[in-house]
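Shown here: the complex without one of its protein chains, the others still in place.
The block that comes next holds subunit A.
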Amino acid sequence: MTYTSDKPALPESADQLRARIPGWGADLDPKDRPSVPKLQWQEDRTGAHWDFPDRQPEKWPRERSIEHKFLTPVFGTSCPPKGASGMIRRLAYRKFSEGRAAHWLLLLAADRVDAWESHLSSFLTARPDNPVTETGVLSEFSRHGISSRVGQKRSDVKHQVLDPVIVAGPWVLAVAVAVTAVRKLLRRS
């Protein structure tokens, strides 16, 4: 009982658990647990044969956290910054440490700008963005969208209705703005 010093009784003994669950207690001894203790000197350096790695060539000014002393020797080269989103990203890295909310808020803002820049420029390519295929929403039909949700006690269904608004909302808005603008132009001419 909790209000005394006794530990509440368990429904099953160690022997019962060992019989019911394959491997029960195999790692009872903390010495058998690979992440105990947290810090463990790795004598084999996990296969590395350097003290400090060779440096990967920097092909464009690579943005980096100002909390780093220098550009790390190895880094990813996916999607170099470009356009307005690229300018915001560079600013976020140059000006603000990871300790500052401004750093992350600017990066999040840049992500939204990037999405719009990319959607708009995709219309100038042979493969414009297609919200139907890219959201995979057709799997609602092939993957039982209704029966997966109805009659289940799922707590995510009530905010899932927001998803189409988040995805399609800005498009609807953009089209509405464009239509109004065209109408105004036509009226003027």
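Just so it is clear, a contact is a pair of C-beta atoms (placed from the backbone, for glycine too) under 8 Å apart; a residue touches a chain by one contact, two chains touch by 3 or more; residues count from 1.
We adopt the following convention: contacts and distances are computed from a predicted model.
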Among "Cytochrome c peroxidase", "Acetolactate synthase small subunit", "Threonine dehydrogenase" or "ABC transporter permease", the omitted chain is listed in UniProt as "Threonine dehydrogenase"
It is residues of subunit A that touch the chain not shown, namely 1-3, 7-8, 10-12, 14, 17, 20-28, 32-36, 38-42, 45-54, 56-57, 62-65, 67-68, 71-79, 85, 89, 93, 98, 101, 104-105, 107-108, 110-112, 114-115, 117-119, 122, 127, 129-131, 133-140, 142-145, 148, 152-156, 158-160, 162-163, 166-167
